[in-house]
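With one protein chain removed, the remaining protein chains of the complex are shown where they sit.
The letters A, B and C name the chains in turn, as written, and every chain counts its residues from 1.
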Amino acid sequence: MADAIGIGMVGYKFMGKAHSNAWRQVTPFFEPALRPELKVVCGRDREKVEKMARRWGWERVVTDWRQVVEAPDVQIVDICSPNNTHCEIAVAALEAGKIVSCEKPLARDTAEAEKMAEAARRSGKINTVWFNYRRVPAIAFAKQLIEEGRIGRVFHFRALYLQDWTLDASVPLLWRMDKDVAGSGVTGDLLAHIVDISNFLMDQSITSVAGTSRVFVGERERPEGGRAKVEIEDAAVFVCQYSGGAIGHFEATRFANGRKNANTFEINGEFGSLYFNLEDMSRLWYFDSLEPKHVQGWRELRVWEECHPYMKHWWVPGCAIGYEHTFTNQAADLLEAIHLGKPMQPDFDDGLRCQRVCDAVLEACGSQGWVNVKSGEGAVNA
Amino acid sequence: MADAIGIGMVGYKFMGKAHSNAWRQVTPFFEPALRPELKVVCGRDREKVEKMARRWGWERVVTDWRQVVEAPDVQIVDICSPNNTHCEIAVAALEAGKIVSCEKPLARDTAEAEKMAEAARRSGKINTVWFNYRRVPAIAFAKQLIEEGRIGRVFHFRALYLQDWTLDASVPLLWRMDKDVAGSGVTGDLLAHIVDISNFLMDQSITSVAGTSRVFVGERERPEGGRAKVEIEDAAVFVCQYSGGAIGHFEATRFANGRKNANTFEINGEFGSLYFNLEDMSRLWYFDSLEPKHVQGWRELRVWEECHPYMKHWWVPGCAIGYEHTFTNQAADLLEAIHLGKPMQPDFDDGLRCQRVCDAVLEACGSQGWVNVKSGEGAVNA
Amino acid sequence: MADAIGIGMVGYKFMGKAHSNAWRQVTPFFEPALRPELKVVCGRDREKVEKMARRWGWERVVTDWRQVVEAPDVQIVDICSPNNTHCEIAVAALEAGKIVSCEKPLARDTAEAEKMAEAARRSGKINTVWFNYRRVPAIAFAKQLIEEGRIGRVFHFRALYLQDWTLDASVPLLWRMDKDVAGSGVTGDLLAHIVDISNFLMDQSITSVAGTSRVFVGERERPEGGRAKVEIEDAAVFVCQYSGGAIGHFEATRFANGRKNANTFEINGEFGSLYFNLEDMSRLWYFDSLEPKHVQGWRELRVWEECHPYMKHWWVPGCAIGYEHTFTNQAADLLEAIHLGKPMQPDFDDGLRCQRVCDAVLEACGSQGWVNVKSGEGAVNA
Partner (left out) sequence: MADAIGIGMVGYKFMGKAHSNAWRQVTPFFEPALRPELKVVCGRDREKVEKMARRWGWERVVTDWRQVVEAPDVQIVDICSPNNTHCEIAVAALEAGKIVSCEKPLARDTAEAEKMAEAARRSGKINTVWFNYRRVPAIAFAKQLIEEGRIGRVFHFRALYLQDWTLDASVPLLWRMDKDVAGSGVTGDLLAHIVDISNFLMDQSITSVAGTSRVFVGERERPEGGRAKVEIEDAAVFVCQYSGGAIGHFEATRFANGRKNANTFEINGEFGSLYFNLEDMSRLWYFDSLEPKHVQGWRELRVWEECHPYMKHWWVPGCAIGYEHTFTNQAADLLEAIHLGKPMQPDFDDGLRCQRVCDAVLEACGSQGWVNVKSGEGAVNA
């Protein structure tokens, strides 16, 4: 029988639901050596948190995150609360000797992220950021194909993250649009994901960026009433240079009418290319230019065979998994890393590395030129 | 707080896993008025069932299905065991006053299915067959579009169910290939699904069929050793006539190299058309010929908005669900029907209606002509 | 400088335009050893034919096809007139020692087709039927992949030809819907194409068929005024058995709302599969099950490289050709065959072989059972 490991979660809304489901589902599907127990969930509105806890099977409820950090039955502190809370909670939890898993973006800015990465290094505890898309089987498989040498020297990386849900000017100013809480707009919310995918897949680092951003709807209703100026960017686009000579461009927006979750990337290399779109998450498109010329073509790999990452834990070939499973896959890997005492990725250094690119983008969007990405701990090829 | 309802499940392998997950997940995602409790699971190999029960949270284990049927804490008997067991268990459960949910195909043949449908009618209890694909949001939504009058008089229905997993002659003779256990090959396994989709979506019944079938690999290893003649069909194809004048064709095979779960249908009507492929389960393609000519085109409906069937219970737009969720959706509808005392569909009469078409197909494949589908209880437009 | 060869064309409407363009374009693009000269075009309405001749560069006009057959400067008699004229003209032209290229279907029925094939054999002259889709580069390339052994033993063939242009009941009764002129409806017009593709690609023959057909709009306006009963089929669907054990199904209809030119086929074999759709005519989808499992996938072959059939005569990779080029490709092959004294395919025997399947389908659609395809000259594996 597997040993138990106690989870304490801070935050209980959309991401709280996604994480709760992951902690629930990892046990039957992965049979991990460490079996998560949903000990305590924390939120400021006791009534709402209690309802959520009953629904998802959390044992008890607290309204002060310090009670999670200090709980003796909690080994993993799982942070799903808004961005402005990440730094303080994570540092405290690490200092209390906890394993910390923190929603992305790691922080509101590089300064916070550096504090967190430093605390993580100091603690020596396993730590991770929920860049869950690394665990989309098709993306994990892209990594494998790259490591098999199937792409070779990379010339181009291009990535989009397109949504359209704030196009409607009557959408209120939710926390994701509140600068104090979120830190930034699409940069932290969407660009962070695709920058992390670049960091994950490319053996080159983004070294400098130039770009521009826009606020298309300048004022919105506050959920609590009254109108407020929108201070975060609705859209951002940048070009970049990579440490190994590749060039790239990235775009994130919530104003791409008709695009719901179009998190896409394409890598073009000397031996082949890869293309992915999260709106078709079981597919990875692969072009192999080493094939005989007459049968070269983009191959539609359906990443749902037993031999593909994570898939042997789910159903049978041809049976798709969905959005939620990426979290369960990450929970499984975290439990495995803890059990084996192995490093877990992406960790806070990865979160910091991503944050540095995001901050360079924000700086570039407000300037007239190229901005270098800060190097240092967490930077590859620094 | 929701009332509890006890589940007793017979069978514990692939479908047992799918059903267990559905009973587990329906509570947090749908918050049903009746909360399922996983009381008892039954299988012949106690050790294996115990392992499965621990994994999925079943309270206790039995090795004789009669103990499920007779258990006072069980209100729903859920049958996931092989086809040759469905009739006896279902009839006993209905006679014991249980609600019965039975995996598809309902039975091995029409005679069994008639017995079961008759028992269901006699019992007056809610009963259902797990034709889970009716609960793919895109298929449920196809039904809605048809009911909105967007297709009109139907001329054509064509459906495929293509797989390739038995193409490899070294795949052993599993129970799905054993005539005594399964009753038939791809007819009960795959054709039954697409015939049920026709029954679900079309307001016309299949009245007569002509077709042919094949056994491509005539002999296989038995899992327990030794070789055996394959007596079920590896592939079957038929054309059909509908009660309202439409014509159709259907094909099911496990020898379509490269097709993993290609359960597809297309309906062509006077005002528009619909196309679906289970390998892209969040998509429904819709052609509307009432649009202005210059902007007519096949529309790629991504059935993942809150306004689409079942989707408000899951994540947010753009976040796909997968195979397993169709079972959870069906569990939710069954619990709702029980709670409200409403009929549940598909019921055993639907299972019987499908079985009659399947038996006509099997008869036609063995003859030189067209075969009429038997009418009677369970037949629409009889 | 290339030698000239004189063309005499009978018929001048849609197909006359397609053929005229082919004879015009073949010279600059293929630089054939025999350079076609557009000597004479024939039609019953002198004024219209003269207009057409000026437009397309025909040297002179006649109104009696015998003048084409007898013209000393005509070496190739090209027949594009309605189906009911094919037999008489072709036989006369062959007897006059001409090379004959005849639009498809070869004839209205098997009796006519036998006469024509017999006359062709007797004459010893090169003869061909314009089953132009054999010269879609992607289809010619499918043939090449099959001949390379990439598919192996074939289990399944399925083909559709779906259109929607007669769905509108106000479309008048054109010659293609007039039984006396066309011989049949979608069978000769559309099924003939996909049956010929099966004959071209499969090394197995269709030996027996069962099917059904429909007239959905029973009465239409005549172009010349007055209403008439529609006696040809608007749609037909059949299943079939192949000489080598494969099974197939075919469907042709002009009532598939939203499908304009969906001439599709799929072949599933032991080593791989192929899929094609004329609505995407530069693509051939190829699944290769001999690849390592993890990188197996449907490959989107864009058949526009220089190494692909016919493409070196056109533009550069990535520059698509269209519908009309299939005729030019066929004209080029015919001129080459004449120049080299090689056989040309498809010839009248191929046209007859196709006609026999079509007649079996029509007979099956009017009966209650399976119908064997007549064998004999022109039948493969008879």
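Here, contacts are C-beta pairs under 8 Å (C-beta built on N, C-alpha and C of every residue); 3 or more make two chains touch, one makes a residue touch a chain.
Note that the structure is a prediction, hence the values are computed from the model and not measured.
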Statement: Shown chains in contact with the undisplayed one are A, B, C
- request: Check the options A:G97, A:P223 or A:G258 and report the residue that touches the missing chain.
  value: A:G258
Query: In the full complex, which of A:R35, A:K115, A:K143 or A:H156 touches the chain missing from this view?
result: A:H156
Candidates A:V239, A:V295 or A:V316 - the one touching the absent chain: A:V239
- request: Name, in rising order, the residues on subunit A that touch the hidden chain in the full complex.
  value: 155-156, 158, 160, 162, 164, 167, 210-214, 216, 235, 237-241, 245, 247-249, 251, 253, 255-259, 266, 268-273, 287, 289, 296, 298, 368-370
Task: For subunit C, enumerate the residues touching the unshown chain of the complex.
output: 14, 18, 20-21, 24, 27-28, 31, 55-57, 163, 165, 260-261, 278-281, 302, 304, 315-325
- prompt: Footprint of the hidden chain on subunit B, which residues?
  reply: 141, 144-145, 286, 288, 293-302, 305, 307-308
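Everything below uses one rule, namely that only the chains that are shown with their structure count from here on.
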Query: Quick one: subunit B and subunit C, Cα centre-to-centre, how many Å?
result: 41
- line: Rounded to the nearest Å, the gap between Cα centres of subunit A and subunit B is 37
Statement: Note: subunit C residues in touch with at least two other chains are 296, 298
